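The complex is shown incomplete by one protein chain, all other protein chains being positioned as in the whole.
Right after this comes chain A.
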């Protein structure tokens, strides 16, 4: 049961091959046995999961089952969940229990899904390797010496290891797509505004977006349909109808115009990754698509612009963690300033502090115009690059990451870590959707092909990804770690 897709599991539940309770119990058992090594979960909600599974089975028995009823999921620990700890990977929130559910959580519950728990992540979603978690690094199930990617590393690893069929992630600069690529699963970052951010702990508000991480594009379509849509509690969510993402999956790709951004195949790209990516793209030509080169001329400004805008927003978003009302508070503060200083010094990890410092600096009087304002101008140019490209082609393709998963501890220098996100970061700045699909291996480490579309083109991306998955079997590969010798 643990290597099936959501769609397959749904058919199994429908056919009565197994109950949601049996499925849930099976997966909870695997988590119990395997996750000590992997560390993909921060919190496993055993009792709650079984109760939800039983409720789902009861609903199914009454004929009240929807397409997601009884299907197990995991939630990145950035989504607020009522009565279950929401840590955001930080010591700061190690004791925090939210009094409310995030909109994404609310919608998944309403759809009848069963949450197995909260997955590990880089602290406050800041990182590309999941090494910045207060709860320790997550290992890559394909190679325990490798990182799973980040910041949604726990979600990616749990899905890849067969602990859960799908998980929710969030993506601010690549945090769904890069770990999906590193762990050989499918991860979709929707258009900014497609999914409500309410209850999703903010890192960089103008870039953050939640999305599904699963074993197939079809599963991502299923989940996106459940979580997408306008939310009155999030002013930046867009009031726009949610299409039936499953309906378009089987549209033929003949005539599809694919653009390959020249800048995504240049210096710094691992030759083996490039070869595998180009081979994957060839499969689309077989499906009737045409491929041409395009240019996104401002690509090399994306990382600098991102590392001005995201830390600036983060420095403000993380101000509420001050030890006064919730979260970590230092012992015996001498006065208010001491309370602030020590609570924050003790509660935040190095990368979070680094980004708060950068953001505080770039917003300071005298620097604002040179950094923040300039970065916003660059952001508009980057967005325009994509809009121009989509005048010529339907979708863009390229590698999700310049290298396969690197070794734990390999990237000690923050800047070299930041450069990992070269192909994913511009997408958040432009607000467009992107999906990463498994597309090969270098050695035993998976690779992801990234497919980008224009704003609100999720249905098209899912269609393109699904057709690729009908023609290939990269997404069906499972790591040896997932095989238990019972």
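The criterion applied here is as follows: a residue touches a chain if its C-beta (ideal position, glycine included) is under 8 Å from a C-beta of that chain, and two chains touch if they have at least 3 such contacts; residues count from 1.
Keep this in mind: contacts and distances are computed from a predicted model.
Visitor: So which of "Benzoyl-CoA-dihydrodiol lyase", "3-isopropylmalate dehydratase large subunit", "Aspartyl/glutamyl-tRNA(Asn/Gln) amidotransferase subunit B" or "Spore germination protein PD" is the UniProt name of the chain that got left out?
Guide: So, among "Benzoyl-CoA-dihydrodiol lyase", "3-isopropylmalate dehydratase large subunit", "Aspartyl/glutamyl-tRNA(Asn/Gln) amidotransferase subunit B" or "Spore germination protein PD", the name matching the hidden chain's UniProt entry is "Aspartyl/glutamyl-tRNA(Asn/Gln) amidotransferase subunit B".
Visitor: So which of A:330, A:363, A:381 or A:482 would be touching the chain we can't see?
Guide: A:363
Visitor: Which candidate, A:279, A:336 or A:471, sits in contact with the chain we can't see?
Guide: Checking each option in A:279, A:336 or A:471, the one touching the absent chain turns out to be A:336.
Visitor: So which of A:171, A:263, A:322 or A:385 would be touching the chain we can't see?
Guide: A:322
Visitor: Given the contact definition stated above, which residue among A:112, A:199, A:229 or A:453 touches the chain not shown here?
Guide: Of these options, the touching residue for the absent chain is A:199.
Visitor: Which of A:313, A:351 or A:385 touches the chain that is not shown?
Guide: Counting the whole complex, the residue in contact with the absent chain is A:313.
Visitor: If the missing chain were put back, which residues of chain A would it touch?
Guide: The missing chain touches chain A at positions 79-80, 86, 88, 93, 96, 98-100, 102, 197-202, 204-206, 232-236, 312-313, 315-316, 318-320, 322, 324-326, 336, 340, 360, 363-365, 368, 372.
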